[in-house]
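Before any comments, here is the structure.
Missing here: one protein chain of the complex. Every other protein chain is in place.
What follows is chain A.
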Amino acid sequence: MTVVYKAPAPAQSCGPETAERREVLKERGQHEVFCGLTSIMWLHRKMQDAFFLIVGSRTCAHLMQSAAGVMIFAEPRFATAIIDERDLAGMADMNEELDKVVERLLDRRPDIKLLVLVGSCPSEVIKLDLPRAANRLNGAHSPACRVMAYSGSGIETTFTQGEDNFLAALVPDMPAECADAVPSLIVVGALGDVVEDQMMRVFNGLGVGPVRFLPSRSSTTLPPVGPNTRFILAQPWVGTCAQALERRGAKRISAPFPLGEEGSTGWYRAIADSFGVEPARFDAITAPGRERARRAVERYRPVLEGKSVFLFPDSQLEPSLARFLSREMATSIIEVGTPYLNREVVGAELDMMPESVRVSEGQDVDRQIDRVHEDNPDLIVCGMGLGNPFEAEGRSTKWSIEFVFTPIQGYEQAGDLAELVARPLMRRSLLKVGS
C-alpha cells in the first residue's frame, strides 16, 4: 500500500518552494509506534499536582506499567479505570461507574489538584463522552480538584500527539490576559526544567517578557492568553494546541526548533525579531551560548561526520533531528520518517536539507525494514521494538524515545544532543565483546 505522490501546496504556506515539491513517501501498513497514552510518562512529572486517569482496557493499564513500572512508585500519578464486561453489556451505567472510580481515587488522594480523564481506543470506539463526564465531575469536585479530558488513543494519536491533545485541552482553562497587557510570550511544549531556566536567562538578557511556559509546572499557574500574547513552539508535535491558542487570539512565531546551535539561534532570533530586539543586543546575548554550543558539538563531529543515518517515525522530532544531524554533524541522511508531517510546523526544517533526503510519512514497518537492509545505514534512529533486533543484526541504533525524555534543546544542550546520537557508535568501537 505504498503511494508516492506530489504533495499539494498547503493553502497558506509561506515556505520556499521545495517544501511543496519534495516527494513524500506515504505508507500504510503496520505502524510500529506508541499511542498517545505514553505521553503521560513525562507529563505526570512535569505537572506534579495532576493525576492522569486513563479510561480504557487492561491493555492500556498494561502499556503504562510496562513502560513506567520499572520505576517504583510510592504514590503513582496515573491509573486506569478498566472498562469491564458489565459496562459493555450496558448492565452498569458507565457514567455512574466512572463517578464511583473518581470518588474512590480522590478519597485516597486528596492532594490531586487536577484530574485528567484520558480517552483510549476502547472508550473512543464505544463513544464514551469524556469531556462531558469531566464537566459533570467538575461540578462535583471543584474547586478542590479540577477535572478535564483529552484523548490519547492509538487510533487518533501517535506518541507525542498525546501531549498535544493535553495542552490543547488546557487552553480553554487558561485565564484571559488583560486587553492592555504588554506583549507576552508563551513557550509551548514540555521541556526539561533546566532548559526552561536557561531559556529564561536568555529572554531576560534580550529584554523579552513576560515569558511563560505551557505546560506550566503546576496546574494552578496556567499562563494567561489573549490578543497580545505571542507564542512559539518548542516541540514540533503541538500543532493542535497552536490552533487552540490562535483561537484565543494569540499569534504564533514561526521558527526552526531549538536543536543545535543553528536551530536554537533561529528560534531565539524569531522571538527577538518579533519583540523588536536590537540585532547588536541579540548578538551580544547569544554569542557566548553559540560559541559554547559550537565547541561542545565539535567534540562529537569526528564520530558522526560522513555517517549515513536512517530515522524511523516516532515523535515528529525527526525532521528537526535530521536537520541538526545533517547540517551541524555532517551526516548524510537517507530517510526521515515521521508519523505525521505538519508542513506548516516542520516544512522549514525539511527545506534546510538536501533534496536527496527521502521523507516518509506513516509507516509500513516491514517495508521500511526492507529499505534499511537495502540502504545499510551506519546508524538507525528507531523505537525500542526494533532497536535490539537491529543490533543483533550487527547494526548500530539510537533508540528514539530518549530524545523526548532528555533535555536536548538550547545552546547548553547541543553537545548533549550530539553525544546522545554519537554514543551508540562510540560504544560499538569501545566494546571488545560481541559482534
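In the analysis below, a residue touches a chain if its C-beta (ideal position, glycine included) is under 8 Å from a C-beta of that chain, and two chains touch if they have at least 3 such contacts; residues count from 1.
Everything below uses one rule, namely that contacts and distances are computed from a predicted model.
Enquirer: The chain that is not shown, which UniProt protein name from "Light-independent protochlorophyllide reductase subunit B", "Energy-coupling factor transporter ATP-binding protein EcfA2", "Na+/H+ antiporter subunit A" or "Protocatechuate 3,4-dioxygenase subunit beta" does it carry?
Expert: The chain we cannot see is, by its UniProt record, "Light-independent protochlorophyllide reductase subunit B".
Enquirer: Pick from A:V125, A:V194 or A:A284: which residue touches the chain that isn't shown?
Expert: A:V125
Enquirer: May I ask which residue of A:Q48, A:Q65 or A:N204 touches the chain that does not appear here?
Expert: The missing chain is touched by A:Q65.
Enquirer: Please pick, from A:L37, A:C241, A:I271 or A:V404, the residue that touches the omitted chain in the full complex.
Expert: Looking across A:L37, A:C241, A:I271 or A:V404, the contact with the absent chain belongs to A:L37.
Enquirer: Decide which residue listed in A:V194, A:A392 or A:M426 touches the omitted chain of the complex.
Expert: Checking each option in A:V194, A:A392 or A:M426, the one touching the absent chain turns out to be A:A392.
Enquirer: Extract the touching residues of chain A with respect to the undisplayed chain.
Expert: Against the missing chain, chain A presents residues 1, 29-38, 55, 57-59, 61-63, 65-67, 69-70, 72-76, 79-85, 87-88, 92, 94, 97-98, 100-101, 104-105, 108, 121-122, 124-126, 153-156, 158, 366, 384-389, 391-392.
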